[in-house]
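One structure follows; several queries about it will come next.
Here is chain A:
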Amino acid sequence: MSRILEVENLRVDIPLESGTLHAVRDISFHVDKGETLCIVGESGCGKSLTSLALMGLLPTKAIRTANRLTLGGRDLGTLNETQMADIRGSRMAMIFQEPMTSLNPAYTIGNQLAEAMLRHRKVNPNEARERAIYLLEKVGITAAASRLGQYPHQLSGGLRQRVMIAMALMCGPDLILADEPTTALDVTIQAQILHLLANLQKEFEMGLVLITHDLGIVARVAHRVAVMYAGQIVEEGTVEDIFRRPMHPYTQGLLRCIPIPGKTARGAHLGSIPGMVPSLIGDLKGCAFANRCPHAFSDCNTTDVALREASGGQRYRCLLSQEAAEQNAREAATA
Partner candidate 1 sequence: MAVTSTTIPTMDAIVGPSPGQRLRKRVFGHRGVMIGGIILLVMVLMAVFAPLLAPHDPYSQNLANRLVPPIWHETGSWTHPLGTDQLGRDYLSRVIYGVRISLFIGISVAFVSAILGSAMGLAAGYFGGRVDLVVTFLITCRLSMPVILVALAVVALIGSSLTVVVSVLGLLLWDRFAVVMRSATMQVRALDYVASARAAGCSNARIVFSEILPNVMNPLIVVATLEIANAVLLEAALSFLGLGVQPPLPSWGLMISEGKDYLLFDPWLITIPGVLLFVLLLAINLLGDGMRDVTAPENRN
Partner candidate 2 sequence: MLVYTGKRLVLALLVAFTISVLSFSLLFLAGDPAAAIAGETATDQEIERIRTMFGFDRPIWLQYLEWVGRAIQGDFGRSYYFGMPVTELILSRIPVTLTLAGSAMAFALILGIPMGVIAALYPNSIIDRVALTIAVCGQALPSFWFALMLIVLFGFMIPILPPSGSESWQHFIMPTVVLGYYATPSLMRLTRTGMLEVLSADYIRTARAKGLFPRTVLFKHALRNAVIPVVSVAAVEFGFMLGGSIVIETVFALHGTGYLAWESIRRADFPTVQALILVFSLFYVVLTFVSDLLNAWLDPRIRVA
């Protein structure tokens, strides 16, 4: 399988008055062709900033560093803004959370769809239009040709997100970054959009990085999962491994928060993770999750924890041995 995206030790630092905010701390992952990687975590864990960092769309104050950042073998770390712009929308495209505000109200759908293609590919407006109609039909929009002349405010949220997806596909990118693409939509529409994304990804054999806090979504579409906590990846593995055998106490906690129909008793309390995420300003000492971890012991507060590999390639950032972690996982599942 060919690697599309490789990220090694990506950091995003934001200098603030009260100190430097280390929003993303040395995260490493990769995405293969035709693979969906889900990045999971609660708000503020750095998952959105990670996607913006990959796109080169971070706020001006934020500083990005990485040991390795390649897209299809091309080093993104050394590119200047203009070269980066050549890649954005062409080799790598992004779908945002807010379909209601992510389209420019002043221009027609057709105009905004064609734009990226006219910028990156040597096509004339007619060819771009053809492609736009083709993709609108692909994303399940009827009467595609007539939609081209419509303005964003004339479309519903679900339709707009379909347009955003079509827009991302215009240049046939190798990689799609989707940052909570369904969060702002109605539940019924959410499923449709997810299906659509998964199907398109299969059909066009793209890499997909799907950022979400919804484990239900993860279970349905992911091939591999990276769980983020406080700017770090705390666990990473195949979707089967993560759901069957979560090694990190945080992942175990997250999984306990999902109600399972038929299994979770009516009126029973859903799991919750007590405590608060530590401040991301300044350096962390020990494990970031230690203060909330049910299995924490004294070393957790002092020893820096590296990702360790469990059998099967699953990686987790915890001092507990594989056996102890598996034992915890079993207990968590039955609790």
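As a convention for this text, contacts are C-beta pairs under 8 Å (C-beta built on N, C-alpha and C of every residue); 3 or more make two chains touch, one makes a residue touch a chain; residues count from 1.
Candidates were picked such that all candidates are chains of the complex that A comes from, given by their letters.
Quantities reported herein were computed from a predicted structural model and do not represent experimental measurements.
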Candidate touching chain A in this complex, from 1 or 2: 2
Contact footprint of candidate 2 on chain A as seen in their complex: 55, 57, 81, 84-90, 93-94, 96, 98, 101-108, 115-116, 119-120, 150-151, 153-154, 164, 167
